[in-house]
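With one protein chain withheld, the remaining protein chains of the complex are depicted in position.
A and B are the chain letters, set down in written order, and residue numbers restart from 1 in every chain.
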Amino acid sequence: MKDLKHLIYFENLLQEANNELVQQGKKEGLRAIGYTCYFMPEVLLDLPGCFSVRLRAPRCTSPDIATYYMSGRVCHYGRSLLERALEGGFNFLDAQMATETCTVTCRFQEHIQQKHLKSVDDMRIIDNDDFFCEFTDVPFKNNENSYQHFETQLRAHVLEPLHEHFGIDISDETLVKTVEEHNELCRLINEIGDYRKLDNPTNPTITGYEFHVIQLVSLVCPKHLILPYLRETAEELKTREPNQKKEFRCKVLLAGSENDDPDFTKLIEGCGALVVCDRYCYGAVESRQPIVLEEGKSPLRCIAEHYLKTSNCPRFMPQDEMRARKQRIANLAKEYHADGVIVASNKFCEYWSYERTIDTFILKRDYGLPVCSIEKEYINSASGQLRTRFQAFVESIEIKHIQEGKENG
Amino acid sequence: MCKIGKFFLKLLGIFLAANAVLFVVFFFDLDGKLLFNVVEPFLKNHYDNMKRKDVLTMPYDTDKFPKYKYDE
Partner (left out) sequence: MAKKKLSKSLKDFWYGKPHTAEEGGRRLGELYEDKTGLFKHREWRGVKDTFYYMYMIWGYNYVHMVTDILKYSDNPIDFFKGTWRYRWMGQTYLPVIHWFDRGLQGMRGPALRASAWHYRAMVSASIQQICNFFNGDTRLHHGKENDAYRHTFLAKETTCGTLFYPWMDAGYQYVPIEMIPYFVTCHVNSHTVLNYIDAAQSIGLPGDPCPMCQAEAGIYVLDDVPDCAPFVITCNEACDGSVGTAILQDWFIDKPLFAMSLPMQFDDPLVRKFCMKDIEECWKFIEEQTGVPFNFESMVKRLELQNKLQRDEWEKWEVAGKTDYYPVNGVAQALFRIFSTQYGIQGDFWLEASEKVKKIMYRCVEKKINPFPQTRHRVIAWSCAPLYYSNWCTWAYNCWGLNTIINMDSLMFDMEIRTDSYEHMLEDMATYHMWAPMRRMAVGGMHHIFELWDYMERFNCDMVAMYDQLQCKGMQGVHGLFEDEFRKRNVKAFWLPHALPDCRTVSRAEIRRLINDYMTTVMHEEPLDPSLLDFDDSMTW
């Protein structure tokens, strides 16, 4: 299979947060707005005049100073972000749109927030005079009360501050236009990702790793600058010839907590399991669903509803929602012809520790899906152990196939 | 001594003896020692060997309960 034309370029863009396209966007006079959580609607940060950057801390393996501030007993992702910020890696940010949606990323964002308080010193971590950090309250439910609340919050803590600080146009017309551009990106990513749904396990048109890289660049670069590359990639895939020889031994769905490390997907695929679906934070399953603007509702209201309705985050608590999440994974596995599910949670991630535990039982027991349940670090230095786990999982799926008398290739 | 006097003396004697016993139990922590060395190990053994339901076999039905929404 021929390499994708822009893959190396994309990989290079993921080497640091302040990448080539971010720098280009800043040169154009656009404001860079950081965020960490899916619940912060990316589309609002992509209004004309600014662009969204979902924060990552690539290659951060030893966050020493952040460990002093946050101890070694919290999620490596949160600590790595703080370390990168302390190193000056996020000084390009003009604002951080923060959410208190999980404890450790919240604490990271509180560290970079200007405090102006007597009680605790402002560390001025982000060395940028324009920088501000604003928190939005995100509900734990998806009902009418929550939609109203979230809409109010987004107006007060995202749109209005962007307008006040940077003069961003936050009119409904502009929102509609931005949603359309966002949806175009979603359509492109889905077009690229849908090749993974084809029932050809041994010779895919696109690998999970390639898709992971493409999805990530769409999250961390100015949209208008990355779109031409994505369009070209989508065109390229239309004529891409898959390999003839058997490359993978099974297909898996990868679910779980924060994951912005394409090498993790590469590791799984290196063990023979093609990652066909990415239902995790930073994955495309949720974030690349087009936003539907309904008549009779303001664009902001539609955006608020969209993000609360599409999220599969384990912080959502209504009983029907907690239970439906398992069904959705099973549905996705069917849609993508996955032979099994890998549920991966970052070490110290409290939400996913519990969700992973229950997924491991229920997906297997009630839906007959083989499950590999693993705990991982943000940057996976212990790849040897993980490789052993994944290899064993692939073998168990193959044995299952043999036992079921199913053709395996 | 009259009968009533004897009775009260006896009562006082019983009261004092009971208090003396109670004091010994209290002061030498005999209640704690009994509970720690005899009662708790016995109960622990009982709880450790109890037959318990395997909760992992509990059903997990997606549609068993309605959506509890009251704001629409």
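Here is the rule we use: a contact is a pair of C-beta atoms (placed from the backbone, for glycine too) under 8 Å apart; a residue touches a chain by one contact, two chains touch by 3 or more.
Quantities reported herein were computed from a predicted structural model and do not represent experimental measurements.
Here one chain is not drawn; of A:N145, A:T310 or A:Q327, the residue touching it is A:N145. Touching residues on chain A toward the chain that is not drawn are 68-71, 73-75, 78, 100, 102-104, 106-108, 110-111, 115, 117-121, 135-141, 143, 145-146, 148-149, 152-153, 156-157, 314-315, 317-319, 322-323, 345, 347-348, 350-358, 360-362, 373, 375. Against the chain not shown here, chain B presents residues 22-23, 26-29, 31-33, 35-36, 39-40, 43-44, 46-47, 52-53, 55-56, 58-60, 64-65, 68-71.
To be clear about the criterion, only the chains that are shown with their structure count from here on.
Distance from the chain A centre to the chain B centre is 53 Å, each centre being the mean of its Cα atoms. In the complex of the two chains, the chain A residues touching chain B come out as 143-145, 318-320, 323-324, 326-327, 361-362, 366. Residues 56, 60-62, 64-69, 71-72 of chain B are the ones touching chain A in the complex.
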